[in-house]
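The other protein chains are all here in position, but one chain of the complex has been omitted.
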Amino acid sequence: MYRVFTPLAAIAALALVTSTVNAQDKLKIGVIATLSGPPAVLGQQLRNGFQLAVKDLGGKLGGREVEIIVQDDELKPDIAVTKVKALLERDKVDFVVGPVFSNVLQAIFKPVTDAGIVLISPNAGTSNFAGKECNANFFVTSYQNDQAFGVAGKYAQDAGLKKVFLIAPNYQAGRDALAGFKSFFKGEIADEVFVPLGQLDYSAELSKIATAKPDAIYVFLPGGMGINFVKQFRQAGLADKLVFLSAFTVDESTLPAQQDAALGFFAGANWAPNLDTPQNKKFVAGYEKEFNAVPATYAFQAYDAALLIDGALKLTKGSTADKKALQAALQKANFTSLRGGFKFNTNHYPIQDFYLVKVAKRADGKFQTEIAKKVFSNDADIHAKDCPMK
Amino acid sequence: MTRLPTAIFLGFALLPAAAAFGTETYLLDLFMRVMIFSIAALGLDLLVGYGALVSFGHAAFIGIGAYAVAILASHGINEALISLPVALIAATAFAYLTGTICLRTRGVYFIMITLAFGQMAFFLASSLAPYGGDDGLTMHARSTLFGLSPFKNERLFYYIVLACLIGCYCLCRSLVVSRFGRVFRGARENATRMATLGFDIYRYQLAAYAISGALGGLAGFLLANATDFVSPAYMSWQRSGELIIMIILGGLGTLHGAIIGTLAYSLLGEYLSGLTENWKMIFGPLLVLVVLLARGGLLGLAGQVAAWWRKQHAEPQP
Partner (left out) sequence: MSMSLLIVQILNGLQLGVLLFLIAAGLTLVFGVMNFINLAHGVQYMLGAYLAVMFYGMTGSSLLALVFALLAALAFGLFLEFVVFRHLYERDHLDQVIATFGIILFLNQAVKYIWGAAPLSLPIPEYFSGSIVLLPGLTYPIWRLVIIASGLAIALLLYVLVSRTRLGMLVRAGANNAPMVSALGVDIRRLFMIVFGFGTMLAGFAGIMIAPILSVEPGMGDTILILAFVVIVIGGIGSIRGAFIAALLIGLADTLGRSFSVDILRLVMAPSPARTVGPAIASMLIYLMMALVLYFRPTGLFPPKGR
């Protein structure tokens, strides 16, 4: 909830001495992200990415000065609802950007969209909001989860891997992850293991993997779970024996802790820090300079969310009053995404490329994922056909 | 000592008028949350403050009430005349059944066995894949009452919650001064004496535990409607712990202490988190200070300050 007037915005305001500018004219954007507890690092990436974009755009989006109001959802859905209502009712924000986690998205979706405010999710992209429950006020700059899950499956199938061991937490996204993998991989499944959400010690599962002797494992263990799994996987001596495929398990938010243990591991993603576009190079360098960390997808997707707002407001001449016009402007995706090609499908989820990325150590000793192979081109999610919006 | 509770309720009742300038529904929402948790906290204070039965699984009652409403709603049953009784009965039954086992133990063992049942409820909800599992379940329509939608109007909903809170407060108040309450309190002071007097204290405690569960179920019903959403997170042990902290912070065994504690805990958290991202570095030491400086939580602190004030102002007179 603490307010961040981006320094540049303040300086710009002073320099121009725009004393006539009414406070009402400021574009207010509420950012809701998980900033406490172990997953806080993801929320920080999201917030940092968004703030950096606003700073790079001179403190303005679509020509309007920006005030960013950050709220911590504490990863508690009911708290998130209260915080979002504070953004909507008290702060009267023009946009809500967030959250990190899909259970928080489920909780805040209705309050925001019902209030007629545009909600832009820079990470969570669940299937229900891509399909039947899609909403004119809801835009996603990340992906529909199934798409990222499918990348490793497609790769495993194309690479001719025969026997794969699957592991994921026992919740909806975990089951989606394995289903997404299996929709492309037609070889033998050694076993499917669901672990309790938040499990830290994988000794039991690793023993099973060692006994099953697969060619590869496919892992979906986000956040701290992935860090522990990767370290223990390496320690168990399995890393040299099988191919490690994953989704949301090795990325720049977890690599500082995984380090060498994750070297050479594969993941499916829509972007990597070394993606060769001029905008992306500038973004990565800027992010590292500002926050002394390698950006992960959370940061870049939040950065894109700011670019999206900027592009749309340029079309509406800075106005958010006409909701229909605003939605249409957003739908046009009038910006150059850091990932290159980007456009919205009818359900307001992106159509984009997906890559197999591989963990590498950079010359400066830091770790990042690097693009190994393009797996899908201009991929659209399968739920869009269920969406009534045309 | 009825002035303070009356003042609290009056404050709640007048808030919508005061909040009418500007940020109305946000404040309504915030205070509605406070009142909903106050209802659960009242039930917990009944157990902890009057019976020395520290329940560390209290969030499960809230969660069960909330899930009952949301699951019925997902099957198209939105009528509160059905879902409210179901929520109450489910929470009460869970409290009654687990109570028969929990009440065999005392002290810290009681704390931990209630935690055990709370955790079981939590993991059960997390594994309810058809109802969202760990992601939770969105309620697409709020409950209706006689086919009308009183919960859709925020202001009306607010006063319904307030009415529930006052009702629960009066219920608890009359319970603790009744014969039932005297036996229940007596069991805290000296269980053996009450037993020799011929009271089957186990039955009294079980009844109190079930009533407390029912209050939790009511809070759950209201919470599900207020957030349009239920999630296993509603029954996490952290939430149970927060409830305990709230009532101790306010002052145990007074009933209105539970409300004050909930109010203080929620509002302070809301205020401090507005100041800095690291607000828990301020909040934590504040809790420690309240304990070190006062006995009996905020109410105790207020009493001590009042006594000191009177002393200061009484002395100058020769």
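To keep things simple, chains are lettered A and B as they appear, and every chain counts its residues starting from 1.
As a working rule, a residue touches a chain if its C-beta (ideal position, glycine included) is under 8 Å from a C-beta of that chain, and two chains touch if they have at least 3 such contacts.
Since we're looking at a predicted model, the values are computed, not measured.
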Options B:Ile77, B:Met112 or B:Ala195, residue touching the unrepresented chain: B:Met112
Residue of A:Glu65, A:Glu205 or A:Asp304 touching the missing chain in the full complex: A:Glu205
Residue of A:Val100, A:Ala152 or A:Val193 touching the missing chain in the full complex: A:Val193
Among A:Ser183, A:Gln232, A:Asn274 or A:Thr336, residue touching the chain not depicted: A:Gln232
Interface residues of chain B (partner: the chain not displayed): 48, 54, 101, 104-109, 112-113, 115-117, 119-120, 123-124, 126-127, 129, 237-238, 241, 244-245, 248-249, 252, 278-281, 283-288, 290-292, 295
Residues belonging to chain A that touch the chain removed from view: 35-38, 40-41, 44, 170, 175, 192-196, 198-201, 203-205, 207-208, 210-211, 224, 227-228, 231-232, 235-237, 253-254, 256-259, 261, 293
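Convention: only the chains that are shown with their structure count from here on.
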For the chain B and chain A complex, residues of the former touching the latter: 22-27, 29-30, 33, 123, 126-127, 129, 132-136, 138, 140, 223, 226-229, 231, 233-234, 270, 273-277, 280
Complex contacts: residues of chain A adjacent to chain B: 1-2, 35-36, 72, 75-78, 81-82, 85-86, 88-90, 102-103, 106-107, 109-111, 126, 170-173, 175, 196-197
